[in-house]
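Yeah, one chain of the complex is gone here, protein chain that is, but the others are all in their spots.
Chain nomenclature is as follows: A, B and C, assigned in order of appearance, with residue numbering initiated at 1 for each chain independently.
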Amino acid sequence: MIYSLLVLAAPTSGHASLTAARFAQAVVARGHQLKRVFFLDDGALTGLAGTITPQDEASALAQWQQLGANHEVELILCISSALKRGVLDATEAERYERNTATMHPDFELGGLGLLVEAMQTSDRLITFGQ
Amino acid sequence: MATTARKSVLVVTRHAHQGSALGRSALDAALVSATFELPVTLLFQGQGVLQLLPEQDCTEAGIRNLRKVIESLPLYDITPIYVDAAAAARYALQAELLPPQAQLISLDRQRQLLADHDHILGF
Amino acid sequence: MLPESAFDKDGFLRRLDAWTPAVAEQIAERENLALTPAHWEILQLLRDYYQRFDSSPAMRALVKYTAQQLGPEKGKSLYLLSLFPGSPAKLGSKIAGLPKPDNCL
């Protein structure tokens, strides 16, 4: 089956984001296609490049990054959620005249249309709340 | 997305306007679903019904007036909007305070909505 | 005439309260558009929409609202496109002094 995920949880609010990342790994491990993970609302903080996690704690950023790299999963941050939270790629940093990009390069910014398209083309959409 | 059958979407919005951006995100998700021509149903449930309070004046607060955004839903053909009747009663939201396209529905009808759509977005 | 610094990189007004009808003419000129009464009818409609619904319309809503307010002849994508080529909701909002869209709609 084709799966997509909607993540509303910030990477720092409890371990909801880690739970979602583990679920994503399990989706792939069971032979499904994980098409897209859409990060909305506080979930968009997941793509903040400068996140530092203590060495003895699991990093949500690292988990999602691995998933994106190993399984070609699209990691999309809702652009308006991301901008509000200071997560900018180079294009948006220039557009809004900020001196630096803050988004991790494994993520992409995109509109809610990409969530809608994921719903249209996926058999399952699983939401992970804050 | 031109030729395949459209997946239907139920957006459930359960958070009040203050203290959470989820209400706004739920409305955005519904509006964009409609823009991309997915059949979308909107259900205000639990504390989410508080988003429907009329006479919100958000000027001083400097935030979006959700009731006004909700008034634009018919222009996106998102109509009617469904409202958890028990929650509306709990918060003294009589029918005449609600937007004209609101329909108060029972728990059973809400369960039916959950079963009737291809995807559910729970906010 | 507002100075260049009043506009951001995409040509949107930095301060929405700086908008006046004269500023609208200036933005339109920057977009190579000469405003006619037909344009102004839609610009006023966009400003009304924003007041009433606290949001800028997507194309679908703009077409329907135009049809409701100005009749079915004008409430058509083609008519709006003829006035504001490319993306009427976006270009119209820009000239009408509405907030820069956050790219979600």
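Operating definition for what follows: a residue touches a chain if its C-beta (ideal position, glycine included) is under 8 Å from a C-beta of that chain, and two chains touch if they have at least 3 such contacts.
In this text, contacts and distances are computed from a predicted model.
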item: Which of "Sulfurtransferase complex subunit TusB", "Carnitine transport ATP-binding protein OpuCA", "Phosphoribosylformylglycinamidine synthase subunit PurS" or "Branched-chain amino acid ABC transporter permease" matches, in UniProt, the chain that is not displayed; value: "Sulfurtransferase complex subunit TusB"
item: Omitted chain - touching chains that are shown; value: A, B
item: Which of B:5, B:92 or B:115 contacts the chain that the document leaves out; value: B:115
item: In subunit B, positions touching the absent partner; value: 12, 14, 45-47, 86, 107, 110-111, 114-115, 117-120, 122
item: Absent chain, residues of subunit A that touch it; value: 1, 3, 8-9, 14-16, 19, 22-23, 25-27, 29-30, 32, 124-130
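Heads up, the rule we're going with is that only the chains that are shown with their structure count from here on.
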item: Approximate Å spacing (C-alpha centroids) for the pair subunit B, subunit C; value: 27
item: Distance from subunit B to subunit A - Cα centre to Cα centre, in angstrom; value: 25
item: Rounded Å distance, subunit A centre to subunit C centre (Cα mean); value: 33
item: For subunit A, residues that touch 2 or more chains besides their own; value: 80, 111-112
item: Contacts with 2+ other chains: residues of subunit B; value: 28, 32, 35
item: Contacting residues of subunit A [partner subunit B, same complex]; value: 6, 8, 40-42, 80-81, 111-113, 115-117, 119-121, 125, 127, 129-130
item: Subunit C-touching residues of subunit A, taken from the complex the two chains share; value: 78-80, 83, 94-97, 111-112
item: Contact footprint of subunit A on subunit C as seen in their complex; value: 8-10, 102-105
